[in-house]
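Could you have a look at this structure, given as structure tokens, before my questions?
Each chain you see keeps its place in the complex, though not every chain is here.
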Amino acid sequence: MSLLHTVNKSPFSKDTLLNCLAICQAKHSVLLIEDGVYGALKSSPCREQIEQLSAMGVRFFALSADVSARGIDENLIADVTLASDQDFVNLVVKNNVTQSWY
Amino acid sequence: MKLSIAVYGAPHSSEASESAYRFASAACSMGHSLIRVFFYHDGVHNASSLAIPPQDETQTTQRWQALALEFNIDLVVCVAAALRRGIVNTEEAERYDLESQNLGKGFEISGLGQLLDAAVSSERLVSFGH
Amino acid sequence: MKETPTTATPKKILFVNTKAPYGSSLARDALDALLAASAYEQDLSVLFLGEAVFQLLRNQNPKDIGMKSLAATLPVLPMYDITQIYAQESALSTRGLSIDDLVLPVKVLGADEIAALMGSQGAILSF
């Protein structure tokens, strides 16, 4: 079954994203929101896991408004796709269920 | 699709209610049916009629009220969480002999069971926490 | 009479706990929500991830910090017909805890089992 994870904490200071990635599987999607978007930085402590999981079929997104707010648009991992608020709604609709990590 | 959301963060202090509102607004404008927003934990402060943010900042309570009016959304505030945090309607104010109430118009105080009811009656439920 | 199929069949609903007790009230608030939910005759389960496994520790005595013991309330869950109680294996081992340290019997799950549990739900309430 498809599962959407949202994560709103920075992996530079909290283990929230790491805990999410630990149980991610192919067909899951991960949407980084709020301070969670720092997880999409090239310098992210989770970069390696994100790239490995991405290669295994996990899809990664970062909420565009939160990325722009924090001034990090230019420094994101290539495997992470920017998502609008409408994309967020579509992700919720297309996945069977959503787990919010905060 | 029928959606509900749960909001656990207070306006201003946390970004959770901002994210929740933007999600709610996008869902409604896309034609989905947002049946309930359930305010729990610090989320109950979204319903305060006494919050006066500076004019150039987000007017959270009014924004929820306007969205609810336009799209016919239940704005439900958990009674136990609200009483602990000083959000009361007229009925509770009378019951506890308080001099005033501060629940914004359009918000309804109800039991915690309404959160589960939202999960049961909606096809999708999303939580916004801090 | 109008049929209401969504409520006729019990819906699978998972309560996911991720917070330690007492530092914030979210652990208590999640438990209150779970107990309230037990009246609705749905298919409920509860999962303790990460810091939340600290909620399950024995010998909690939060009287001096003005709070009620979670450890004293959690054992009532089976009496409320909530019997699907899960804890994250790695969260326990990282914290040096075993199931003997916990106030109620839980099923310990690995990462794949947690993904399967979440994926099989009709809704997740995240705390």
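We just call them A, B and C in the order they show up, numbering each chain from 1.
Definition applied: a contact is a pair of C-beta atoms (placed from the backbone, for glycine too) under 8 Å apart; a residue touches a chain by one contact, two chains touch by 3 or more.
Quantities reported herein were computed from a predicted structural model and do not represent experimental measurements.
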item	value
Stoichiometric formula of the complex, labels as displayed	A x2, B x2, C x2
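Keep this in mind: only the chains that are shown with their structure count from here on.
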item	value
Result of counting contacting C-beta pairs for A-B and A-C, higher pair	A-B
For chain A paired with chain B, centre-to-centre distance based on mean C-alpha positions, whole Å	26
Numbers and ranges of chain C residues touching at least 2 other chains	122-124, 126
Sequence positions of chain B contacting 2 or more other chains	8, 124-125, 127, 129
Complex interface listing, chain C residues touching chain B	6-7, 11, 13, 25-26, 29, 32-33, 36-37, 39-40, 42, 122-127
Contacting residues of chain A [partner chain B, same complex]	6, 8, 33-35, 63, 65-66, 84-86, 88-89, 92-93, 97-98, 100, 102
Residue ranges of chain B touching chain A (in the complex, touch as defined)	1, 3, 8, 15-16, 19, 22-23, 25-27, 30, 32, 124-130
